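Every protein chain except one is present and positioned as in the full complex.
Presenting subunit A:
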Amino acid sequence: MAQPLNFVLNVPETPEDHGSQEPSPYDESEVHDSFHQLIQEQSQWVAEEGLELQQREPGAGGQETSGHLDESFCFVGSGQQALPGPEDALVHSTATLRILASMPSRTIGRSRGAVICQYYNRSVRLRRRVSRPELKGVRRSARPSLRLYDLELDPAALQEEEKRFLLVKELQGLPAAQRDHMLRGMPLGLAEKRCLREESQTPTGKQRGRQGPRGLFPCCGRLRDACVLALHSLGLGLLAGLHALRPWRYALKQIGGQFGSSVLSYFLFLKTLLAFNALLLLPLLAFIVGVQAAFPPPAPPGSARSFTGLELLTGGGRFTHTAMYYGYYANSTLNQPCAPAPAGGRCSREAAGLPYSMPLAYLFTVGLAFFITCVTLVYSMSHSFGESYRVGSTSGVHAVTVFCSWDHKVTQRRASRLQHDNIRTHLKELLAEWQRRRGSQSACGRLRRVAVRGLVWLLSLGTTLGCTVAVYAFSELMIKSPVSAEQEGALLALPVVVGLLNLGAPYLFRCLAALERHDSPVLEVYVAVCRNLILKMVILGILCYHWLGRRVGTLKDQCWENFVGQELYRLVVLDFVFVLLDTLLGELVWRLISEKQLKRREKPEFDIAGNVLELIYGQTLTWLGVVFSPLLPAIQIVKLLLVFYVKKTSLMANCQAPRRPWLASHMSTVFISLLCFPSFLGAAIFLCFAVWRVKPSSTCGPFRSLDSMYEAGKVWVRRLEEAGPRVSWLPWVHRYLVENTFPVYLVSALLLAVIYLHIQVVKGQRRVICLLKEQISNEGEDKVFLINKLHSVYERKERSRHRASFATVGTRIPAPQPGVMSSHPRSRLTLCHPPVPCFPQAGKIWSASRAQGRATSCRKSSRGAGTLTVHTGTCSAECWVRFAHFDSHSSLFTSPDCDPLRCCPS
């Protein structure tokens, strides 16, 4: 075996390369480390992941350079094997690529210099928008000049240092809060950010110091600085305090880690509800309950009953005459100077205090609390909508699945395995669906499916109707057979029936849903939510009619408000009991059955939609009962706290994460809007009706002498009118704006007009977005066309040059990378002899099969080292071996059986 003749070529820098110092983004980052590290990293990576040695290893250590070389390999050599390489990119030569790489749009965000430049531009824009100083007040040199614009146009024009300097200057011009915001959002390393912060902070202080004496009050500037600093630290402190208040940090992390975002969204929703209830409860506690508790009304005769324990469920008995219910509150003005006072001593002591009219406080506080809730709800809903629904969000499922579906919160091995499986199945489903969509379905199958769906809908609506009729009949029965005070347990019958229906019907719906097979899991969830919601709302509607339409009539001499309050209390408490039952039966027992009997290892899935609907139902009950039982939100808060821990425990023990992909943000938007639209709106309508139209009972409560609760406000306005001219605007406002219907109509018409305009604007924007997208795609096609043209020119040039060089030396290095090679003096390209260029026109040097065999054997032996990049390209079925960055000083090829030179033909 004759020793093959080898050429070891030092790649010289061609004169052409000297000339073309195009700023390539690859040069801007650091050049690679030692080769040794690269080998270590890669072998470790291979060992760790257990993957096959890829044809092109991702260069972990020598990042930019190896990436660059890889790319050029891809274009010249292989690329046909496993990956569907970009067709147009395959044929590009290096010169074209270099031009492409230095295109302005490509450099953004890739190198540090570009990032700095981008943020500089952004801060310039921001500063201009925020505080545009008057031109005449600014010295000439400081005026904004065209130079800034020129920078915007050409990001590569300035050196990095210069850009950085400009950025620091810009940051100095921004107010502190904005500067911090900007710094935080910058995609730079923390050390660099800190440097920027230091640099942009110190001169500002100096500047201010200089400015101070010039002003009218020399100390003013310093004082302002001190104030700003104090405010800054105060803000940080407050923020820290708020964060410390954030409850359940660890519990939420645990849930997110084990079950992912989908289940977490349920618990976050529960937390939101807690916040809403707290918001509702605070004004009620402060202005109604607290005040009335400070001035307790005289106890009604014969109300001192003993506590039996059943009250906790029924809410009656001893609880009846407490601050819990409407009937307890006085219709008088509290704290009046020596009125018929309940406690004489207190009257004399607090005679100077302001009079406090309880009916007014009751009306306005409830109204205010509802208004606050409404504003918060609408705000959070619109925010959520803005986040989760974007224009064109329906396209691009595959991309979104690949890039956004991994939940980085997940920390448990089991959960992460489940997530792997979920994503795999989802991808498979998507592919199948995509392939199926190209084919079409038979008419018969479609017809059958429509029929099944119609039948299931009919059945579920029938179930709903049945439940409604049952509740109605039962409530009529309750009216006909009044319960005596001793048998309070019988009062529980109606809530129990309602709870049972609410518990059972969803299971029936789930069974029915198993019959119809929906294509998309999202649609399935929506349909289930829709059915359950219809059931719950219809039942609540019937109950509302039962209370306001029927009970008010039958309880003539009693306090019907107390009765309704108690009824709602019972419903809330029993709802909690049934949630517990559901957890126990649906989750615990089912798990035991499936583990012990069916010997399956699968746990039941956590039904997010059903559980969230339960929460919404409970919240509706609370809102319905606020007027009749001001302490109901407190009960709800306690209930939610308990539910959180019960559900968490049950989840950890019994459940597994849902197998279906779950669009968490879409779903939370849907749930917030459900909370707003049928739930809150329904409750508000119910309460408005109760306040405006229904006559309050004449024996109890703050409105006992009036025709409606709203009358209290009217009476007050009338009294103000009599009181004097000081507040005469208020009765005027009342008369002309509230009682007169015209302004109300005007305002609602205006609101509708604004909404309509807004919709139109959004529509227009959507159209513009579509047009822009089309334009982008056209531009892309244009670009591809131009690139191809460019490439053909280069290729022609290259070909002629190549022919010449091949004829003289017989050696041609395909695709040298001048920018990279020149930066590393020791780098060499080792080529086999005779060199086997990949250009088809260069001609075959030796037989293809032989070459391929060589290459394969060599690749096998090089697996340990992991740096030998071998391409058995399909390009003219010829093999060529290329060793990137062969460092002559590293002990790369010490093993005798992996000598690169042996690959070469003898």
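List of remarks:
Here is the rule we go by: contacts are C-beta pairs under 8 Å (C-beta built on N, C-alpha and C of every residue); 3 or more make two chains touch, one makes a residue touch a chain; residues count from 1.
Methods note: contacts and distances are computed from a predicted model.
You can't see one chain of this complex, but its UniProt record names it "Calcium and integrin-binding protein 1", from the set "Golgin subfamily A member 7", "AP complex subunit sigma", "Auxin-responsive protein" or "Calcium and integrin-binding protein 1".
Considering the whole complex, the residue from A:Thr554, A:Gln760 or A:Ser777 that touches the absent chain is A:Ser777. Within the set A:Arg424, A:Arg718 or A:His758, the residue that contacts the chain not displayed is A:Arg424.
Residue A:Leu663 is the one among A:Ile608, A:Leu663 or A:Ala683 that touches the chain missing from this view.
Listed for subunit A, the residues touching the missing chain in the whole complex are 25-26, 30, 33, 37, 41, 45, 51, 56, 58-61, 63-64, 66-68, 70-71, 74, 82-89, 100-101, 105-106, 108-110, 180, 183-187, 189-191, 193-194, 197-198, 236, 239-240, 243-244, 249, 252-253, 256-257, 261, 387-390, 392-393, 395-400, 402-413, 415-416, 420, 423-424, 427-428, 430-431, 434, 663-666, 773, 776-777, 779-781, 783-784, 787.
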